[in-house]
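Below is a structure I'd like to ask you about.
Here the complex is missing a single protein chain, while all its other protein chains stay put.
On to chain A.
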Amino acid sequence: MKLVTGIIQPHRLDDVKSALEAAGVRGMTVSEASGYGRQKGHTEVYRGAEYTVDLVPKVRIEVLVDDEDSSTVTEAIVKAAQTGRIGDGKVWTVTVDDVARVRTGEHGAGAL
């Protein structure tokens, strides 16, 4: 099993969700995140005082999948989240040892 994690622009979330649903993904975890990559931050001015805001808002999306689906899911996220500008984010995949479904207690691929 794999865990695919994507850090994306917040405004791409709806498209990414739709793309994942179309790819057959039945569940995901979405959380608000903040960070920066090559785009760095921006400046804000309040009553003449300038602040550098280096962490910018992002959305983290996490999907647990079978091994053979991970590249499809990764490509779906990349394709849907891409705008071509700096700050589009990253997607990575890691191997997962075990998954348990809380409701039933079942383990492994059946719990996905």
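Assume a residue touches a chain if its C-beta (ideal position, glycine included) is under 8 Å from a C-beta of that chain, and two chains touch if they have at least 3 such contacts; residues count from 1.
Note that contacts and distances are computed from a predicted model.
Peer 1: Considering only the chain that is not displayed, what protein name does its UniProt record carry among "Glycosyltransferase involved in cell wall biosynthesis", "Carbamoyl phosphate synthase large chain", "Ammonium transporter" or "ABC-2 type transport system ATP-binding protein"?
Peer 2: Going by its UniProt entry, the chain not pictured is "Ammonium transporter".
Peer 1: Looking at the whole complex, which of A:Gly48, A:Gly84 or A:Gly110 touches the chain that is not displayed?
Peer 2: A:Gly48
Peer 1: Which parts of chain A face the unshown chain closely enough to count as touching?
Peer 2: Output for chain A: 44-51, 53.
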